[in-house]
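Could you have a look at this structure, given as structure tokens, before my questions?
Just one protein chain is left out here, and the rest sit where they should.
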Amino acid sequence: MSITQATSPDRLTGGDEEVFVTTNKSVWQRLMANPTAVVSIAALVILSLSAILAPLLAPGNPLKVSPADRFIPPGLEHFFGTDNLGRDMFKMVLHGGRTSLLVGLVVTVISMGIAVVLGAISGFYRQVDVVLMRLVDGLMAFPGIVLATAAAGIMGPSMTTVITSLSIVLIAPSLRIVRGQVLVVRELQMIEAARSVGVPTLRLFTRYILPAVSSPILVQASFIFSAAVLGEAGLSFIGVGIGPKELSWGNALTEARNYISQAPWIVLFPGLALMLTILALNLLGDSLRDVLDPRLARRR
Amino acid sequence: MLRYLFKRFLLILPTIFVPLILVFLLLRLSPGDPAGMMLGDQATPEQIAALRTQLGLDQPVWMQFVLWLKGILTLDLGNSIFFREPVMQIIPRYATVTILLTAVALVLAVVIGVTLGLVSAMNRNKPIDRGVVTTAVLGISLPEFWFALLLIFVFAVTLRWFPVAGYNPPDAGIIAFGATIFLPALALGVRQSALMTRMMRSSMLDVLNEPYITTARAQGLPETTVLGRYAMRTAAMPVVTVAGLSAGYMLGGAVAIEIIFALPGLGRMLVEAVGRRDYPLVEGGVLTISLVLAVLNLLIDLIYAILDPRIRYQ
Partner (left out) sequence: MSAHSAPMPAEIAVPPAQRRTVLEVENLSLSFRNADGLLPIVTDVSFSIRQGEAVALVGESGCGKSITASAIMGIAPENAVIGGRIVLNGQEISALGPKERRRLCGRHMGFIFQEPMTALHPTLSIGRQMTDTLKHNLGLSQSAATQRAAELLDRVGIPRARDILKGYVHELSGGMRQRVMIALAISCGPSLVIADEPTTALDVTIQAQVLDLLEDMRRELDLAMLFITHDLEVVGDFCDRAVVMYAGDVVERGESADITRRPSHPYARGLIDAVPAHDDGRTRLTPILGTVPPVGQWPEGCRFAPRCGRADEKCRTRPHLETLSHTDVRCWHPLEAGA
């Protein structure tokens, strides 16, 4: 089965650092040979930089209302135009990206982290597995956004709410993937051997399981990231995401609907930024899968 | 066959109850008291306590859940706190819209996805295939609610082919209904159709390499039969599986779409009910979505069993 080449068993016997260095290097090299990967990584770097550097690139409070400057079409003064409150859309898009990407990053880290721990436990303890998998079934069939909406609506709109609810909803798919991989890995002889000589479970986990599941996790992470960015935008758009005092791409679109005929640019730019981010993440995920697991890649 | 369906049914049970329990707990454990909200700022603590008793909110959480489950069995989901009307009467009004919207979107997604996937697979590595593959990647990355806004701008505001928002029930005539449901369904279905295109393409490419396709050709069957019956029969199965998941996503995506197009659906109702702490209505809404999905998934299992005789014997 697919312990991908990047983490083939013989490599796992080395020290921890060595494992990760070898793995990362070869993956990175192969990734750089893939044009789609290069383009998507470049796009993500640009998007991240413009978000991080937003205060420098577009200084000033993006939410500052300026009634005199309403509905100015895109031009040299306002690259992306202004909205119904006279706010500069370029500024809003750059600053909004900070929220969107931050939420995406944090949700990915939290949900993947929990998924890895639970997945490892699930893969090793039969009883836990039965219960967890039924929970995952339940969560996966149900539309995550409805749960997140309910949760976010109940807890009140805030960054914490969005991160919490999206993290919970996005654990399920990753958990299933990690658990499947752990089930495969635990049957490997070296792990059987390590177990039989009494290597503590925790050490077993960090030294053998984690490196072996790192490839599918990496692939999954890009898709979770994209789902989280989309989820945040969706929740904020319907008004149960981050509060109206904060700024995100989804938030920026909420009011836009009412002015779509006067000022289509209010709709265009935040959405374009959102789509570009999701596209880059999806393409990165696809090419990571190509690089890490040719067997899986054929299936898409 | 019946045994198989019974087993599938047992597996579907958690998909009904896990979301319910989650939402039930969330509602009860979160701050915000529906009794207080209903009565407003001027209410005395006594009045609030009385209403809480009346609504059963003074009971322990597990007791409330047991009582609510009992209610489901007797088809009594309680009264909406906001509408002061039985939940069982409110839900169908909204659910119909959402189910119709999702159904139309699902049909659109399947038709678009299967067609493009087939065309793509038939023309592997030709320009048309590359075009479809690229479009599919773009489609997967397209946020529904943003696409909905773009559709409104192009087809409703600029071209004026469709109304900007609003809803006509099917009773109003198929054209009036279609005019209000088409854009929302298209917006809702676009990501899923892109996913299905990719699924159909890869599945078809796999199947075309199967020896039984060569056999069918070697028997002299015309290519239309080979593709339409022999290849489609097996290639469609992953798409059938995906359709269930797609419907789930769509019921979720429907929330934003209903708000954008001002459709009186379940998703919009839920967001409003959550905001009003209308516990019975939220729970009823979540239950409805769970049940719709459960029925749909059973239906898909049934189609699967018809398509693939092998699983009937497992």
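We just call them A and B in the order they show up, numbering each chain from 1.
Note that in this section a residue touches a chain if its C-beta (ideal position, glycine included) is under 8 Å from a C-beta of that chain, and two chains touch if they have at least 3 such contacts.
Everything numeric here is computed off the predicted structure, so don't read it as measured data.
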For this session: Please identify which of the visible chains the hidden chain touches across the whole complex.
Result: B
Exercise. Of B:R8, B:R52 or B:R217, which sits in contact with the chain we cannot see?
Worked result: B:R217
Problem set entry | Which residue of B:F24, B:Y167 or B:Y230 touches the chain not shown here | B:Y230
Seminar exercise, completed: Residues of chain B touching the missing chain are 210-212, 214-223, 225, 229-230, 233-234, 307-310, 313
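In this text, only the chains that are shown with their structure count from here on.
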Exercise. Taking each chain's centre as the mean of its CA atoms, how far is chain A from chain B in angstrom?
Worked result: 23
Seminar exercise, completed: Within their complex, chain B touches chain A through residues 11-12, 14-19, 22-23, 26-27, 30, 32, 137-138, 140-146, 149-150, 152-153, 157, 198, 202, 206, 244-245, 248-253, 255-256, 259-260, 267, 270-271, 274-275, 277, 282, 286, 289-290, 293, 297
For this session: Please name which positions on chain A make contact with chain B in the complex.
Result: 134-135, 137-147, 149-151, 153-155, 226, 230, 233-234, 237-240, 253, 256-257, 260-261, 264, 267, 271, 274-275, 278-279, 282-283, 286, 298-300
